[in-house]
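Up next is subunit A:
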Amino acid sequence: MIGRVIPHPVLSAALVLMWLCLTAFSLGHLLLGTLISLVAGWAVNYLHPPRPRFRRWSAIPQLAGIVLIDIIRSNIAVARILTLGPDHPSYHSGFIELHLRLRDPNAIAVLAIILNGTPGTAWLEYEHQDGRLLLHVLDLRSDADWQSLIRDRYETLLMEIFE
Partner candidate 1 sequence: MVAQNLLLLLVLAPFVSAALAATLPIGARNGECWLAGLTMVLALVVLGVLYPDVAEGGRVIARVDWIDSVGLELAFRIDGFSWLFMVLVAGIGFLVILYARYYMSPEDSAARLYACLLAFAGAMSGLILSGNIIMLVVFWELTSLVSFLLIGYWYHRQDARDGARMSLIVTASGGLCLLVAMILIGQIAGSYDLETVLISGPQITGHKLYPVALILFVLGAFTKSAQFPFHFWLPNAMAAPTPVSAYLHSATMVKAGVFVLLRFHPALGGTVEWFQIVTGIGLATMLLGAVIALFKHDLKGLLAYSTISHLGLITALAGIGTPLALIAAVFHIVNHAVFKASLFMAAGIIDHETGTRDMRRLSGLARVMPITATLAIIASGAMAGVPLLNGFLSKEMFFEATYVWNNGSPLDNAAPYIAVLAASFSTAYSLRFIVKVFFGPPATDLPRHPHEPPLLMRLPVAVLVAICVSIGLFPQFVLGNLLETAGLALIGPDLPHFSLKIWHGVNAPLIMSLIAMGLGIMIYCLPRRTINSGEDGTRLMRKLDIARIYERAMRVLTQRLPRAALRILSANGLQAQLRAVVLLTLAAGWFALRHLDWNVPLPEMRSRELVFALLWIVGGACAIGAAWQAKYHRFAALILMGGAGLVTCATFVWLSAPDLAVTQLLVEIATTTLLLLGLRWLPKRDEEIAGDRNLPARIRRFRDLLIALTCGAGMTAMALAVLLTTPGASVGDWFLRNAYVEGGGTNVVNVILVDFRAFDTFGEITVLAVVGLTVYALLRRFRAAPESTERPRPQLDAEEQALEAYLFVPAVLMQWMFAPIITLSAYLFFRGHDLPGGGFAAGVTLAVAILLQYVAANVRWVEARLTVLPIRWMATGLTVAAAVGAGSWLFGYPFLTAHAQYLDLPVIGKVPFSTAMLFDFGVFALVLGAIVLMLIAIAHQSLRVAPRPRRPASKEAN
Partner candidate 2 sequence: MEIILALAIGVLVGSGVWLMLRPRSYQVIVGLCLLAYGVNLFIFAMGRLYIGAAPIMPKGGFVDPTAYADPLPQSLVLTAIVISFATTALFLVVMIAARGATGTDHVDGKERGRDE
Partner candidate 3 sequence: MNDALSPDHLIIAPILIPLVAGAIMLFYNDQNRQTKLMMGLAAVALTFIASLELVADVKSVTEQGGTVVGLYPLGNWPVPIGIVLVLDRLSVMMVMLTALLAGPSLIYAAAGWHGKGQHYHSMFQFLLAGVNGAFLTGDLFNLFVFFEVMLAASYGLMLHGSGPERIRAGLHYIAINLAASLLFLIGVALIYGTTGTLNMADIGRALYWLDGTDRLLFHAAAGFLGLAFLIKAAVWPLCFWLPPTYAAASPPAAAIMAIMTKVGIYVILRLSLLVLGPDAGPSAGFGAPALMIAGVLTMAFGMIGILGTPELARKGGYLAIISSGTVLAAIGFAQAGGGPMMLGGALYYMVGSTAAISAFFLIAEPVSRGDQGSDTAQTPETEPDPLSESWAPMGLDTVEDVATPASTRTVSWLTMAVCFGLVAAMLAGLPPLPGFIGKFAILRGAVEDNLSHTGALPAILWVYAAMLILSGLGALIALMRFGIRRFWAEAGPTPRILALEVVPAVILLAMIALQTLRADALLSYTRATAVALLEPATYRDAVLKNAQDVRAAPVVNLAPEQPGNEVEVDP
């Protein structure tokens, strides 16, 4: 019953929060926001997307912290590189191919957000069948470095959360 009325509770909750952020934190808006989020949830349900299952909520803040720090660091790093100019010898960019263990589409999407949101790495191509990923990195140091970096910093946490 609940599942039918609120097919995507997490999503709907997020939408209510979004509504309140956008308008004001008041009772009236809570009601209106709830109504709208329910309608949106039903609409989404028509698409029957892969429903995310959050297995470990506690890992989310940890991941968020890591990502935030990485983004700030990368921002500085990339800003430095950009001030250096295009032909500076101190960095070189290139493609790297990685292998992902993640299988959950939502988790992979989150990883894509993280990698693309972090300056300096660009997610180019992903082959779901065998989990291969092609990245482009602005300042390339070593392949192994990146593979382990991503696996350790993000993938593990993501697998904890989603799988």
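If you want to know what made the cut, all candidates are chains of the complex that A comes from, given by their letters.
Heads up, the rule we're going with is that contacts are C-beta pairs under 8 Å (C-beta built on N, C-alpha and C of every residue); 3 or more make two chains touch, one makes a residue touch a chain; residues count from 1.
Because the structure is a prediction, the values reported are computed rather than measured.
*Asks:* Touching subunit A in this complex is which of 1, 2 or 3?
*Replies:* 1
*Asks:* Touching residues of subunit A toward candidate 1 in the complex: what are they?
*Replies:* Residues 8, 11, 15, 18-19, 22-23, 27-28, 31-32, 36-37, 39-41, 43-44, 46-50, 105-106, 108-109, 112-113, 123, 126-128.
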